[in-house]
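These notes are about the structure you will find just below.
Apart from one protein chain that is not included, each protein chain of the complex appears where it belongs.
After this line comes chain A, so read on.
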Amino acid sequence: MSMPRTLIHAALLALGLTLAQAPVVRVQDPYVRLVPPTLKDTAAYMTLENLGTKPLRLVGGSTPAAAMVMPMRGVSEVRGGQEVKGMRPVEHLEIPPKGRLVLKPGGDHLMLVGLKAPLKEGQKIPLTLRFAGGLSQTLEPTVQAR
C-alpha cells in the first residue's frame, strides 16, 4: 500500500517540477542593434510572450558582451507639434498574463551598457533575461543592422 503511494507522490513531484520548468515566456525575433564601433552602448529588441496566467516582470539580464543589461522605457512627448523622444531606466518592464511585450526601436528595449568589444554584424550574443521571482531565460540574438 505504501509503495504505490510513494510512487504516486514521486510522479506528482516530477510532474510539478516539469510544469515549473515549462517555459512561461516565448521570445520571438530577438536581435541586437549593430552600432558604430565607437559606441559603448547598444540595444536588444524582441517580442516577449507571457504564456502564464500571472504578470511577468522583466527586471534585466546579463551578457558577456556588455557590463550591464538595463530595462528601458521609451518615452515621448509633443513639443511645438513635434515628437520629442527619450528613454528612462525602469525597475522592470511588465508582460501581462497571456499578453505580449514588444521591445522595439524608439520604444521599450533592453539597453546593453558598456560593450566590451565592438560588435560585428551576424555575431551571436548570449543574452540571459532575468524576470522577477528568479525565472531566467537565455537566448542568442544576432547582431543586426536594422
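Keep in mind that, in the parts below, a residue touches a chain if its C-beta (ideal position, glycine included) is under 8 Å from a C-beta of that chain, and two chains touch if they have at least 3 such contacts; residues count from 1.
Following the convention adopted for this analysis, contacts and distances are computed from a predicted model.
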Practice prompt. Would you kindly match the missing chain to its UniProt protein name, picking from "SCO1 protein", "Symporter", "U32 family peptidase" or "Iron(III) transport system substrate-binding protein"?
Written response: "SCO1 protein"
Discussion item. One chain is left out of this view; which of A:43, A:69 or A:93 touches it in the full complex?
Written reply: A:43
Item to complete: Check each of A:35, A:102 or A:135 against the chain that is not shown and name the one that touches it.
Response: A:35
Worksheet item: Given the full complex, what residues of chain A touch the hidden partner chain?
Response: 33, 35-43, 72, 74-76, 79-89, 105-106, 109, 111-112, 145-146
